[in-house]
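Dropping a structure here in C-alpha coordinates format, bear with me for questions.
A single protein chain has been removed from this complex, and every other one stays in its place.
Here is subunit A:
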Amino acid sequence: MTEAKRKRCLLQGNEAIVQGALAARCRFFAGYPITPASEIAEQLSVRLPAVNGTFIQMEDEIASIGAVIGASLTGVKAMTATSGPGFSLMQENLGFACAAEVPCVIVNVMRGGPSTGLPTSPAQGDVQMARWGTHGDHPIIVLAVSSVLDSFTITVKAFNLAEKYRIPVIVLSDEVVAHTRESVELPLDSEVKVVNRIAPGMPPDWYKPYEADTRGVPPMASFGDGYRHHVTGLVHDQDGFPTQNPQEVEKFHLRLSMKITKGLSDIQLTKKFHMDDAELFVVAYGSVARSAMRAVEDARKAGIKAGLLQLITLFPFPRRTLTPYLQQCHSVLVPELNLGQISREVQRVNQGQCAVVKLNRVDGRLITPQQIYNRLVKLSAGRVS
(Lines give C-alpha, C1' and ligand atoms only; values in the text may rest on other atoms or scores of the structure.)
Protein backbone atom coordinates (compact mmCIF):
# COMPACT_ATOMS: atom_id res chain seq x y z
CA MET A 1 0.00 0.00 0.00
CA THR A 2 1.40 3.34 -0.97
CA GLU A 3 1.31 5.97 1.69
CA ALA A 4 -0.91 8.94 0.97
CA LYS A 5 1.16 12.05 0.51
CA ARG A 6 0.34 15.64 1.29
CA LYS A 7 -0.27 17.74 -1.74
CA ARG A 8 0.68 21.34 -2.16
CA CYS A 9 -2.16 23.39 -3.59
CA LEU A 10 -3.06 26.94 -4.49
CA LEU A 11 -6.18 27.89 -2.58
CA GLN A 12 -8.10 30.96 -1.58
CA GLY A 13 -9.22 31.39 2.03
CA ASN A 14 -12.80 30.44 1.30
CA GLU A 15 -11.67 27.21 -0.36
CA ALA A 16 -9.49 26.38 2.64
CA ILE A 17 -12.51 26.83 4.91
CA VAL A 18 -14.33 24.26 2.77
CA GLN A 19 -11.39 21.85 3.03
CA GLY A 20 -11.17 22.40 6.78
CA ALA A 21 -14.88 21.80 7.25
CA LEU A 22 -14.74 18.55 5.31
CA ALA A 23 -11.64 17.42 7.20
CA ALA A 24 -13.49 18.13 10.46
CA ARG A 25 -16.27 15.84 9.12
CA CYS A 26 -18.82 18.57 8.51
CA ARG A 27 -21.62 16.91 6.58
CA PHE A 28 -24.30 19.61 6.37
CA PHE A 29 -24.31 23.11 4.99
CA ALA A 30 -27.24 25.51 4.66
CA GLY A 31 -26.66 29.01 3.40
CA TYR A 32 -27.77 31.96 1.32
CA PRO A 33 -25.68 33.66 -1.38
CA ILE A 34 -23.67 36.66 -0.21
CA THR A 35 -20.46 38.39 -1.19
CA PRO A 36 -17.69 37.70 -0.17
CA ALA A 37 -18.64 34.28 1.26
CA SER A 38 -20.39 32.62 -1.70
CA GLU A 39 -17.47 30.40 -2.76
CA ILE A 40 -17.90 28.40 0.44
CA ALA A 41 -21.48 27.51 -0.48
CA GLU A 42 -20.63 26.86 -4.11
CA GLN A 43 -17.84 24.44 -3.33
CA LEU A 44 -19.75 22.62 -0.61
CA SER A 45 -22.71 22.18 -2.97
CA VAL A 46 -20.36 20.11 -5.13
CA ARG A 47 -18.39 18.32 -2.46
CA LEU A 48 -20.85 17.51 0.33
CA PRO A 49 -23.11 15.15 -1.64
CA ALA A 50 -20.03 13.18 -2.72
CA VAL A 51 -19.31 12.31 0.94
CA ASN A 52 -22.94 11.50 1.75
CA GLY A 53 -23.43 14.97 3.15
CA THR A 54 -26.11 17.54 2.42
CA PHE A 55 -26.04 21.01 0.92
CA ILE A 56 -29.08 23.25 0.77
CA GLN A 57 -29.57 26.83 -0.29
CA MET A 58 -32.26 28.29 1.92
CA GLU A 59 -34.57 31.29 1.39
CA ASP A 60 -32.57 33.56 3.71
CA GLU A 61 -29.95 33.49 6.44
CA ILE A 62 -32.54 33.06 9.20
CA ALA A 63 -33.64 29.83 7.56
CA SER A 64 -30.04 28.81 6.93
CA ILE A 65 -29.00 28.79 10.56
CA GLY A 66 -32.34 27.21 11.50
CA ALA A 67 -31.62 24.30 9.18
CA VAL A 68 -28.06 24.06 10.51
CA ILE A 69 -29.33 23.75 14.08
CA GLY A 70 -31.93 21.18 13.00
CA ALA A 71 -29.28 19.10 11.25
CA SER A 72 -26.97 19.25 14.25
CA LEU A 73 -29.78 17.97 16.48
CA THR A 74 -29.74 14.75 14.45
CA GLY A 75 -26.04 14.29 15.22
CA VAL A 76 -24.61 15.67 11.98
CA LYS A 77 -21.87 18.30 12.04
CA ALA A 78 -23.25 21.40 10.39
CA MET A 79 -22.21 24.87 9.33
CA THR A 80 -23.23 28.00 7.47
CA ALA A 81 -21.23 30.84 5.95
CA THR A 82 -22.23 34.43 5.40
CA SER A 83 -21.15 38.05 5.63
CA GLY A 84 -22.29 41.02 7.74
CA PRO A 85 -25.89 41.50 6.54
CA GLY A 86 -26.57 37.76 6.73
CA PHE A 87 -24.84 37.49 10.07
CA SER A 88 -27.19 40.17 11.40
CA LEU A 89 -30.16 38.05 10.33
CA MET A 90 -28.75 34.98 12.05
CA GLN A 91 -28.49 36.52 15.49
CA GLU A 92 -31.79 35.28 16.96
CA ASN A 93 -31.24 31.65 16.08
CA LEU A 94 -27.61 31.94 17.12
CA GLY A 95 -28.94 32.62 20.60
CA PHE A 96 -31.11 29.52 20.31
CA ALA A 97 -28.00 27.45 19.60
CA CYS A 98 -26.29 28.99 22.66
CA ALA A 99 -29.27 28.33 24.94
CA ALA A 100 -30.10 24.84 23.67
CA GLU A 101 -26.36 24.04 23.40
CA VAL A 102 -26.40 22.91 19.79
CA PRO A 103 -22.91 22.61 18.24
CA CYS A 104 -22.51 24.43 14.92
CA VAL A 105 -20.06 26.61 13.05
CA ILE A 106 -20.90 30.00 11.55
CA VAL A 107 -18.38 31.58 9.20
CA ASN A 108 -18.64 35.34 8.77
CA VAL A 109 -16.46 36.63 5.96
CA MET A 110 -16.42 40.26 7.04
CA ARG A 111 -16.97 43.06 4.56
CA GLY A 112 -17.39 46.80 5.06
CA GLY A 113 -20.47 47.83 7.01
CA PRO A 114 -22.81 49.03 8.42
CA SER A 115 -25.81 47.99 6.32
CA THR A 116 -24.98 46.97 2.75
CA GLY A 117 -21.70 48.80 3.28
CA LEU A 118 -18.78 47.83 1.05
CA PRO A 119 -19.56 44.29 -0.15
CA THR A 120 -16.21 43.71 -1.87
CA SER A 121 -13.89 45.35 0.66
CA PRO A 122 -12.32 43.91 3.79
CA ALA A 123 -13.27 45.12 7.27
CA GLN A 124 -13.34 43.95 10.86
CA GLY A 125 -16.49 45.72 11.91
CA ASP A 126 -18.38 42.63 13.13
CA VAL A 127 -16.12 41.71 16.02
CA GLN A 128 -18.31 42.97 18.85
CA MET A 129 -21.44 41.75 17.07
CA ALA A 130 -19.93 38.28 16.99
CA ARG A 131 -19.60 38.51 20.76
CA TRP A 132 -22.81 40.28 21.69
CA GLY A 133 -25.03 40.15 18.61
CA THR A 134 -27.72 37.86 19.99
CA HIS A 135 -29.80 39.10 22.88
CA GLY A 136 -29.33 38.14 26.50
CA ASP A 137 -26.27 36.98 28.41
CA HIS A 138 -24.69 34.11 26.57
CA PRO A 139 -21.37 32.38 26.08
CA ILE A 140 -19.83 32.25 22.63
CA ILE A 141 -16.53 31.35 20.99
CA VAL A 142 -15.18 33.64 18.26
CA LEU A 143 -12.09 32.74 16.24
CA ALA A 144 -10.29 34.85 13.61
CA VAL A 145 -8.30 33.64 10.59
CA SER A 146 -5.45 35.56 8.98
CA SER A 147 -4.22 33.30 6.19
CA VAL A 148 -5.26 30.52 3.87
CA LEU A 149 -3.61 27.88 6.05
CA ASP A 150 -5.35 29.38 9.11
CA SER A 151 -8.64 29.16 7.27
CA PHE A 152 -8.15 25.40 7.16
CA THR A 153 -6.77 24.75 10.65
CA ILE A 154 -9.00 27.21 12.48
CA THR A 155 -12.11 25.83 10.77
CA VAL A 156 -11.17 22.35 12.00
CA LYS A 157 -10.58 23.82 15.45
CA ALA A 158 -13.95 25.59 15.31
CA PHE A 159 -15.78 22.31 14.74
CA ASN A 160 -13.80 20.61 17.48
CA LEU A 161 -14.59 23.34 20.01
CA ALA A 162 -18.26 23.42 18.96
CA GLU A 163 -18.56 19.68 19.55
CA LYS A 164 -16.55 19.63 22.75
CA TYR A 165 -18.40 22.49 24.43
CA ARG A 166 -21.80 22.17 22.71
CA ILE A 167 -21.71 25.76 21.56
CA PRO A 168 -21.91 27.71 18.30
CA VAL A 169 -18.46 28.80 17.18
CA ILE A 170 -18.04 31.84 14.95
CA VAL A 171 -15.15 31.99 12.52
CA LEU A 172 -14.37 35.53 11.43
CA SER A 173 -12.61 35.80 8.11
CA ASP A 174 -12.47 38.90 5.94
CA GLU A 175 -12.65 39.72 2.27
CA VAL A 176 -8.88 39.74 1.85
CA VAL A 177 -8.19 36.41 3.55
CA ALA A 178 -11.20 34.90 1.76
CA HIS A 179 -10.06 35.82 -1.73
CA THR A 180 -6.27 35.77 -1.46
CA ARG A 181 -4.72 32.72 -3.06
CA GLU A 182 -1.75 31.16 -1.29
CA SER A 183 0.22 28.02 -1.81
CA VAL A 184 -0.42 25.71 1.13
CA GLU A 185 0.29 22.14 2.12
CA LEU A 186 -2.76 20.85 3.91
CA PRO A 187 -2.60 17.90 6.28
CA LEU A 188 -4.18 14.64 5.18
CA ASP A 189 -7.57 13.78 6.63
CA SER A 190 -5.91 11.04 8.69
CA GLU A 191 -3.62 13.64 10.29
CA VAL A 192 -6.44 15.93 11.37
CA LYS A 193 -7.56 15.62 14.96
CA VAL A 194 -11.34 15.42 15.00
CA VAL A 195 -13.42 15.81 18.16
CA ASN A 196 -17.00 14.53 18.36
CA ARG A 197 -19.68 15.41 20.88
CA ILE A 198 -20.08 13.03 23.81
CA ALA A 199 -23.07 10.73 23.37
CA PRO A 200 -25.06 9.69 26.44
CA GLY A 201 -23.72 6.54 28.05
CA MET A 202 -26.75 5.81 30.19
CA PRO A 203 -29.96 4.05 29.07
CA PRO A 204 -32.63 6.38 27.61
CA ASP A 205 -34.81 6.27 30.73
CA TRP A 206 -32.02 7.76 32.80
CA TYR A 207 -31.02 10.41 30.32
CA LYS A 208 -31.37 14.01 31.48
CA PRO A 209 -30.50 16.08 28.43
CA TYR A 210 -29.03 19.00 30.35
CA GLU A 211 -27.35 17.24 33.25
CA ALA A 212 -23.73 18.27 32.83
CA ASP A 213 -20.53 16.39 33.46
CA THR A 214 -17.75 17.97 35.57
CA ARG A 215 -16.74 20.13 32.60
CA GLY A 216 -20.21 21.65 32.60
CA VAL A 217 -21.09 20.08 29.26
CA PRO A 218 -24.04 17.67 29.02
CA PRO A 219 -23.79 14.56 26.81
CA MET A 220 -25.83 15.07 23.66
CA ALA A 221 -28.31 12.58 22.22
CA SER A 222 -29.44 12.83 18.61
CA PHE A 223 -33.03 12.92 17.45
CA GLY A 224 -33.96 9.43 16.34
CA ASP A 225 -31.50 7.41 18.41
CA GLY A 226 -33.96 6.44 21.12
CA TYR A 227 -33.26 9.20 23.63
CA ARG A 228 -36.48 11.14 23.17
CA HIS A 229 -36.03 14.55 24.69
CA HIS A 230 -37.20 18.15 24.47
CA VAL A 231 -35.16 21.00 23.04
CA THR A 232 -36.26 24.59 23.63
CA GLY A 233 -34.98 28.14 23.56
CA LEU A 234 -36.87 28.82 26.79
CA VAL A 235 -34.78 28.68 29.93
CA HIS A 236 -34.91 25.03 30.90
CA ASP A 237 -34.08 22.66 33.73
CA GLN A 238 -31.86 19.58 33.60
CA ASP A 239 -34.70 17.62 32.01
CA GLY A 240 -34.83 20.13 29.17
CA PHE A 241 -38.25 21.53 30.06
CA PRO A 242 -39.12 25.21 30.52
CA THR A 243 -38.74 26.57 34.02
CA GLN A 244 -39.18 29.90 35.78
CA ASN A 245 -37.92 28.64 39.10
CA PRO A 246 -35.31 31.26 40.11
CA GLN A 247 -32.85 28.62 41.30
CA GLU A 248 -33.12 26.64 38.08
CA VAL A 249 -32.89 29.79 35.95
CA GLU A 250 -29.75 30.94 37.71
CA LYS A 251 -28.23 27.48 37.47
CA PHE A 252 -28.89 27.45 33.73
CA HIS A 253 -27.07 30.76 33.20
CA LEU A 254 -24.15 29.97 35.46
CA ARG A 255 -23.47 26.59 33.90
CA LEU A 256 -23.54 27.98 30.36
CA SER A 257 -20.93 30.51 31.42
CA MET A 258 -18.96 28.04 33.55
CA LYS A 259 -18.47 25.47 30.80
CA ILE A 260 -16.50 28.07 28.85
CA THR A 261 -14.50 29.49 31.76
CA LYS A 262 -13.48 25.95 32.72
CA GLY A 263 -12.13 25.42 29.23
CA LEU A 264 -10.31 28.74 28.79
CA SER A 265 -6.82 27.25 28.48
CA ASP A 266 -8.12 24.99 25.72
CA ILE A 267 -10.18 27.64 23.94
CA GLN A 268 -7.97 30.73 24.02
CA LEU A 269 -5.56 30.51 21.11
CA THR A 270 -2.89 33.07 20.31
CA LYS A 271 0.40 33.19 18.39
CA LYS A 272 3.43 35.03 19.70
CA PHE A 273 6.28 36.53 17.66
CA HIS A 274 9.28 38.21 19.32
CA MET A 275 7.32 38.61 22.52
CA ASP A 276 9.90 37.36 25.05
CA ASP A 277 11.99 40.52 25.21
CA ALA A 278 9.46 42.93 23.69
CA GLU A 279 9.25 46.45 25.06
CA LEU A 280 6.23 47.31 22.98
CA PHE A 281 3.86 45.00 21.14
CA VAL A 282 1.11 44.81 18.61
CA VAL A 283 -2.19 43.01 19.23
CA ALA A 284 -3.68 42.06 15.85
CA TYR A 285 -5.96 39.49 14.24
CA GLY A 286 -7.23 38.58 10.78
CA SER A 287 -5.60 40.07 7.69
CA VAL A 288 -4.20 42.94 9.80
CA ALA A 289 -1.99 40.44 11.64
CA ARG A 290 -0.17 39.81 8.35
CA SER A 291 0.74 43.49 8.03
CA ALA A 292 1.64 43.60 11.70
CA MET A 293 4.02 40.66 11.32
CA ARG A 294 5.94 42.42 8.57
CA ALA A 295 6.00 45.68 10.54
CA VAL A 296 7.35 43.94 13.63
CA GLU A 297 10.09 42.23 11.62
CA ASP A 298 11.09 45.56 10.08
CA ALA A 299 11.06 47.20 13.49
CA ARG A 300 13.36 44.49 14.87
CA LYS A 301 15.75 45.11 11.99
CA ALA A 302 15.74 48.78 12.97
CA GLY A 303 16.65 47.87 16.53
CA ILE A 304 13.19 48.35 18.02
CA LYS A 305 12.18 45.66 20.49
CA ALA A 306 8.69 45.11 19.11
CA GLY A 307 6.58 41.96 19.35
CA LEU A 308 3.33 40.67 17.90
CA LEU A 309 0.60 38.91 19.82
CA GLN A 310 -1.76 37.54 17.21
CA LEU A 311 -5.20 36.66 18.47
CA ILE A 312 -6.84 33.57 17.03
CA THR A 313 -9.48 33.46 19.75
CA LEU A 314 -11.13 36.85 20.06
CA PHE A 315 -13.76 35.69 22.56
CA PRO A 316 -13.58 34.63 25.32
CA PHE A 317 -10.98 37.42 25.22
CA PRO A 318 -7.54 35.96 26.13
CA ARG A 319 -6.93 38.17 29.14
CA ARG A 320 -4.52 35.78 30.84
CA THR A 321 -2.25 35.67 27.80
CA LEU A 322 -2.14 39.45 27.53
CA THR A 323 -1.63 40.38 31.16
CA PRO A 324 2.11 39.56 31.50
CA TYR A 325 2.92 41.54 28.37
CA LEU A 326 0.86 44.50 29.49
CA GLN A 327 3.09 44.51 32.58
CA GLN A 328 6.28 43.92 30.59
CA CYS A 329 5.82 46.52 27.83
CA HIS A 330 5.45 50.29 27.84
CA SER A 331 2.97 50.35 24.92
CA VAL A 332 0.56 48.15 23.02
CA LEU A 333 -0.59 49.04 19.53
CA VAL A 334 -3.95 47.69 18.33
CA PRO A 335 -4.40 48.08 14.57
CA GLU A 336 -7.90 47.21 13.31
CA LEU A 337 -10.11 47.64 10.27
CA ASN A 338 -12.76 49.30 12.42
CA LEU A 339 -12.88 52.21 14.84
CA GLY A 340 -11.68 50.18 17.80
CA GLN A 341 -13.45 46.95 18.73
CA ILE A 342 -10.69 44.74 20.11
CA SER A 343 -8.84 47.78 21.49
CA ARG A 344 -11.81 48.14 23.86
CA GLU A 345 -11.06 44.68 25.19
CA VAL A 346 -7.34 45.45 25.49
CA GLN A 347 -8.16 48.65 27.39
CA ARG A 348 -10.51 46.69 29.64
CA VAL A 349 -7.91 44.13 30.68
CA ASN A 350 -5.03 46.62 30.71
CA GLN A 351 -6.12 48.49 33.83
CA GLY A 352 -3.60 51.25 33.30
CA GLN A 353 -0.54 49.04 33.11
CA CYS A 354 0.69 50.32 29.75
CA ALA A 355 -0.31 52.74 27.00
CA VAL A 356 -2.97 51.34 24.68
CA VAL A 357 -2.71 52.94 21.26
CA LYS A 358 -5.24 52.44 18.49
CA LEU A 359 -4.58 52.41 14.77
CA ASN A 360 -7.79 52.30 12.79
CA ARG A 361 -8.64 52.26 9.14
CA VAL A 362 -12.19 52.31 7.80
CA ASP A 363 -11.76 53.39 4.17
CA GLY A 364 -12.17 49.88 2.77
CA ARG A 365 -8.42 49.39 2.34
CA LEU A 366 -5.95 47.31 4.29
CA ILE A 367 -3.72 48.64 7.02
CA THR A 368 -0.24 48.50 5.47
CA PRO A 369 2.91 47.24 7.18
CA GLN A 370 4.31 50.75 6.73
CA GLN A 371 1.48 52.32 8.74
CA ILE A 372 2.10 49.96 11.63
CA TYR A 373 5.87 50.31 11.35
CA ASN A 374 5.68 54.11 11.43
CA ARG A 375 3.57 53.96 14.55
CA LEU A 376 5.97 51.52 16.22
CA VAL A 377 8.88 53.86 15.50
CA LYS A 378 6.98 56.76 17.08
CA LEU A 379 5.97 54.71 20.10
CA SER A 380 9.47 53.44 20.68
CA ALA A 381 10.74 57.02 20.58
CA GLY A 382 8.18 57.80 23.28
CA ARG A 383 6.15 60.07 21.03
CA VAL A 384 2.64 58.75 21.30
CA SER A 385 0.49 60.52 18.73
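We adopt the following convention: a contact is a pair of C-beta atoms (placed from the backbone, for glycine too) under 8 Å apart; a residue touches a chain by one contact, two chains touch by 3 or more; residues count from 1.
One rule holds in what follows: contacts and distances are computed from a predicted model.
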Q. Can you pick, from "Cytochrome ubiquinol oxidase subunit I", "2-oxoglutarate ferredoxin oxidoreductase, beta subunit", "ABC transporter, ATP-binding protein" or "Protein translocase subunit SecD", the UniProt protein name of the chain not displayed?
A. "2-oxoglutarate ferredoxin oxidoreductase, beta subunit"
Q: Have a look at A:228, A:320, A:348 or A:365 and name the one touching the chain we're not showing.
A: A:228
Q: Decide which residue listed in A:9, A:62, A:355 or A:377 touches the omitted chain of the complex.
A: A:62
Q) In the complete assembly, which of A:16, A:34 or A:71 touches the absent chain? A) A:71
**Q.** Where the missing chain touches subunit A, by residue
**A.** 27-28, 30, 46-50, 52, 54, 56, 58-60, 62-76, 78, 92-93, 96, 222-226, 228-234, 239, 241-242
